[in-house]
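For this depiction, one protein chain was excluded, whereas all remaining protein chains were kept in their positions.
When the chains are written out, they are named A and B in that same order, and each has its own residue count from 1.
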Amino acid sequence: MGAYLARRVLVLVPLLFGVTAITFALLVLAPGNPVDFLISPEERGFTDVSVLRHQLGLDRPLPVQYVSMMAELTTGRLRSFSDRRPTIQLVGEALPTTLILTATSLAATVALAIPIAVVSAVRPYSGIDHAATLFSLLGISLPTFWLALGLIYIFTERLGVLPASGLRPVGSAGYAPAVIWPYLIMPTVVQALSILPVLVRYARSSLLDAFGQDYVRVARSKGLGERAVLVRHVGRNSLIPVLTVVALLLPFLLSGSVVVETIFALPGLGRLAVGAALARDYPTVLTTTTVAGVLVVLSNLGADLGYFYLDPRVRDG
Amino acid sequence: MASQLAGPAAERGRGAVPRTRRRGARHRFVRNPRAIAGAAIMAAFVVVAIAAPTLAPFQPDAPHLRAILHPPAWPYLLGTDNLGRDILSRVLVASRVSLAIGVLSMLVSIVLGILVGACAGFSAGAVDAVLMRVTDVVLAVPVFFLAVAFLALFGPSVPGLIWIIGLTAWPPTARLVRAEFLSLRGRDFVTAARATGASGGRIVVRHLLPNVVAVIVISATLRVGLAILTEAGLSFLGLGVQPPQPSWGNIIADGREYLATAWWVSLFPGLCVFLAVMGFNLVGDGLRDAFDPRLQV
Partner (left out) sequence: MLTRRSLLKLGAGGLAASAVGALGRGSAEAAAPPSQVVIAIWGLPVRILGSNEAVFSYVNLLINDSLTAVDGQGNVSGRLAAKYPASPDGKTYLVTLRDAKFQDGTPITAQDVKFSYELYLHPKYPTTAPAFLEIAGAQEYKAGNASSVSGITVVNPRVVRFILNRPYPFFYEQIGTAAVLPAHALANVDVARLQEAPYARKPIGAGPYRLADWRETESITFEAFHDYWGGAPTLPRVVFKLITEDATVLAELHAGNIDAGRILPEAYSQFQNDARVSTLRVPGDTFYWFAPNFKDPMFQDVRVRQAMAYAVNREEMLQALYRGLGTVAQSPIHPSLWQYDKQLKGYTYDPTKAKQLLAEAGWTPGPDGIAQKNGQPLRAKYGFLAGKDYQDQALLIQQYLRAVGIAIDVQSLERGDFFSRYFVPGAPIELVGIAWFNLIFPPQAELEGNFMSTGATAQIIGYNNPKMDQLLQQVVLTTDRKVQKGLYDQIQELVISDAPHILTIRPDVIWGLNKTFVLPSGVTSLRDFFGSLPRWKTR
């Protein structure tokens, strides 16, 4: 077990280098000099570009830039091109928002998916099953930004009951749930709907599978009611693996957060990444990519571990 | 790792789909009302996309400055945008680009996915490990960054978009194909085929590939839906199809300022995206139910 874990963690290192190297290569191949973004066009005439380039280390050979930036990144000293603050700090400020949104979205998805899956699995191919499938298909077919704009129109513009921008009322700070929960409602709905079908599908077939299992037949033959069968025997065995799949949905939520954070003006990682990429702020892009990569890999690891522990057959086989 | 995504069914070697099952699948598909509805929607969009220029009542680019932000009414059946361009015409013509990007990028990702997945699943050992790590890396790089860089490299072009979306979408397919290969490798008929001296290539083509087809076809239809959504999202952020060429995504982006005053500009292209993706998803769903509802695709 320890060896398995160690192997998985060690894989992180080359993986992260791969991710960042690709990102860096693409960034520098793309035309678009970071310096051009730091000088407004009106000032172009009286700015000494070479001074700025030197200050940002852009006049060094590319491999040197990459290695130096990665070294600074690991020690937390890498600074953004635009405001010269350590990128770790920028990411640190943005990460909680994204994590909170992701957590609430995952919670909402699970809370919705399990009941839908149960209802569908108990009566497969019934009207309810069809409706449930259609509902979750709806989620995966709607463009998230379209849905977001629609929700803003209805709930902020017309009804005035939900705030459409930011994470908290102006002037307040922190992440106290009592303060931020109204701001999270619409973004969470949008995010959750986009991954709901995946989870419903997985849970539903997992349940259907389980219903065919020997131990369920035995429980049924013992005369236990449908509900008891469900809860006691099937529930734990087939739904807990579903939770491990939840961890695998993190990458989709991270991509989705880019658009959602833009529309709802949430100061999260997605928005930071967008701005940095468009401004060719290499250090910030590298940092956000690395952090996103770490999150994805950690969540995969978590899913693997969960599956490993919870499914005795995999553990022993 | 791939096994988790493939799910308990594949784990127990349930991935193979024998020929008799396939005939039954066709039968089951046709009887599934959702699948038929999806197929009808798909067909409708294909027809519309092909016939778009003839169907469009106006030139999609032509501004009608006396009818700016005109609500849906004759002759502008879906209304006009802020330059007075007919939304119906634009949406029709946009269907070509959006669907083309959806289908072509799906092809790119499927082909790549099959190649990588087949290699990994068939070879095993070091090759498999390396390919799976590459898959992990591609999965971990956010689509967005690749989009910005590729857009700059290839220019704001439709081929560029197809490549970006295709090159970021192949890992799930690769994993599925690999899982199929893994589970099929140990099956009797493969051992038997080997025993009769059939070469590696032959085994793949005659025995393994046909059984994987079901998984691939289902994956493909779902990929198209995802690709259309990705294109719409990229266009919304300004990185997709560049104006003035219309795509569903950039028409929605154009209309986002006017939600309160001219909701029709963003509504109808959004509806198109929704319906098109829904159509493909219904078909993919139907195919999955037809072949084996427990397939984790």
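Everything below uses one rule, namely that a contact is a pair of C-beta atoms (placed from the backbone, for glycine too) under 8 Å apart; a residue touches a chain by one contact, two chains touch by 3 or more.
Worth saying up front: this structure is predicted, and the values here are computed from it rather than measured.
K.L.:
In the full complex, which of A:G92, A:P115 or A:P182 touches the chain missing from this view?
P.N.:
Only one of A:G92, A:P115 or A:P182 touches the chain omitted from view, namely A:P182.
K.L.:
Using the touch definition up top, pick the residue from B:V134, B:V217, B:L259 or B:L275 that touches the left-out chain.
P.N.:
Among B:V134, B:V217, B:L259 or B:L275, only B:L259 touches the chain that is not shown.
K.L.:
For the full complex, which residue in A:P143, A:P163, A:P283 or A:G306 touches the chain that was left out?
P.N.:
A:P163
K.L.:
In the whole complex, what residues of chain B lie against the chain that is missing from view?
P.N.:
61, 63, 65, 68-69, 82-84, 151-152, 156, 238-239, 242-244, 254, 256-262
K.L.:
Residues of chain A in contact with the chain that isn't shown?
P.N.:
30-33, 36-48, 51-52, 55, 79, 82-85, 90, 93-94, 149, 152-153, 156-157, 160-167, 170-171, 178, 181-182, 262-265, 267, 271-272, 275, 278-280
FYI, only the chains that are shown with their structure count from here on.
K.L.:
Could you put a whole-Å number on the gap between the CA centroids of chain A and chain B?
P.N.:
That pair's centroid distance is 21 Å.
K.L.:
Looking at the complex, which residues from chain B come into contact with chain A?
P.N.:
So the residues of chain B touching chain A come out as 1, 4-5, 7-9, 34, 133-134, 136-137, 139-146, 148-153, 225, 229, 232-233, 236-237, 249, 252, 256, 259-260, 263, 266, 270, 273-275, 277-278, 281-282, 285, 293-296.
K.L.:
Could you please specify the touching residues of chain A with respect to chain B in the complex?
P.N.:
Within the complex, chain A contacts chain B at residues 11, 14-15, 18-19, 22-23, 26-27, 29-32, 130, 133-134, 137-138, 140-146, 149-150, 152-153, 157, 201-202, 205-206, 208-209, 241, 244-245, 248, 251, 254-255, 258-259, 262, 273-274, 277-278, 285, 289, 292-293, 296-297, 300, 303-304, 307.
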